[in-house]
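Pasting a structure here, questions to come.
Left out: one protein chain. Kept in place: all the others.
This part shows subunit A:
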Amino acid sequence: MLEEDAVSLHEAPTRQMNMIEAINDALDVMMGHDPDVVVLGEDVGYFGGVFRATAGLQKKYGKNRVFDTPINECGIIGAAVGMAAYGLRPVPEIQFADYIYPGLDQLISEAARMRYRSAGQFTSPLTVRSPFGGGIFGGQTHSQSPEALFTHVAGLKTVIPSTPHDAKGLLIAAIEDNDPVIFFEPKRIYNGPFDGNYDSPSKTWKSHPGGKVPEGYYSIPLGKARTVREGSAMTVLVYGTMVHVAEAVLAQKGVDAEIIDLRTLVPLDIEAVEKSVEKTGKCLVIHEATKTSGFGAELVSLVQERCFYHLEAPIERVTGFDTPYPHSLEWAYFPGPVRIGEAVDRLMKD
C-alpha cells in the first residue's frame, strides 16, 4: 500500500495542468514509486516525445528507464512483451494510434493472450500509450480512432481519458494494472478542452475543473465511468474529445441530458450505463471513429439488450463517417455540433 493512499483527494494539494503535463506527471509518479516501470518509444528519450509527454524523464531516471527506440512498432511492442515477461512494467509509446498497426500481431496474438495461454505463468503488464483522434488537421494518418480494433480483442483493456485529472489517475491505474492496457490520449484536447466549434479561439485547461490535478499519487479505477452531468432527458454515452463536444451541444440546446464519460471501454462500466438509461429512457452514443462496427455498435447493442423495456426512442448513434479521415474536409467529417444536434432533436421529438 502506498503512503499517499491515506491522503484524501480533497486534502491533496492540486495544480492546474494540461493533459500532457498530467500524463508526464503520472509517468513521473509511477517511475518514482516502482523501479520496474520503464518508458520506451520513438523520440521519447532525450527529446521527451513529439508531444512532450515524456519530457525530463530520461534526465531524471536515466537511460535504463527511459529510452528511444528504432522506428519499428512491432519491435517496440514485441520487446515490451518480453520485458514484461521478465518482470518489468513497460510503458511503450506509439507516436500516433494510426501507426499502431505494425504492432498489432504482438498486441493481439501475444500480449492479450499471454496470461490465458500460459494459464497465468506469464503475464503482460504493459501500458501502450498512444495519441489518437482527430480535429487537428492530421489527415488520414494522424487522426484515426482505432479503439474498436482493441475492444474486440479478449485480454486487452482500453482506456481513454477526457481531462488532465482523469488522464493522470487513469494512467497510474493502467500502469499498476496487471493486464495489458491500451491507453489512447485524445490529442485534440492535450492543451485544452474542445467544444467542436473549430472557428472559436482555442481554450486551455487553466480554468477548467478537469485541469485541476492532485499532486503525487492517486488512481482512478479502470472500469468506472464518470457522470459529467446528471440529467433526466436522455443518456449520452461518450468518451475522449467528444465528451466536451457533447457537453457544449447539450448545454447550448438546453437539454437536461445525463452525460456519461465512459473513461474505460473495456472493462465497461455497465452498471452506470444501465442505471442512467433506465432513468432517462433515451440514449445517444457518440464517437469520432467510423460508424460501421465501431465501439458505438457495441454500446447500442448492450443498451438494447439490457434496457429495452425502458427505451422510449430508438438509440441514436453519432460517429465519424465510414471513410478514411480526410484532410481538407475535416470539419465535414468530424461528428460536430450540427450532427450531434440533429440526433438530439430526433431523440427529443420522440
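As a convention for this text, contacts are C-beta pairs under 8 Å (C-beta built on N, C-alpha and C of every residue); 3 or more make two chains touch, one makes a residue touch a chain; residues count from 1.
FYI, contacts and distances are computed from a predicted model.
Asker: Unshown chain, UniProt name, "Nitrogenase molybdenum-iron protein beta chain", "2-oxoisovalerate dehydrogenase subunit alpha", "Phenylacetate-CoA oxygenase subunit PaaC" or "tRNA 2-thiouridine synthesizing protein E"?
Answerer: Going by its UniProt entry, the chain not pictured is "2-oxoisovalerate dehydrogenase subunit alpha".
Asker: Quick one: which of A:Tyr99, A:Phe122, A:Tyr198 or A:Phe321 touches the chain that's been left out?
Answerer: A:Phe122
Asker: For the full complex, which residue in A:Ile23, A:Ala80 or A:Cys307 touches the chain that was left out?
Answerer: A:Ala80
Asker: Tell me which stretches of subunit A touch the chain missing from the display.
Answerer: Residues 38, 64-65, 69-70, 72, 74-75, 78-88, 102, 105-106, 109-110, 113-123, 154-155, 157, 177-179, 223, 266-268, 270 of subunit A touch the chain absent from view.
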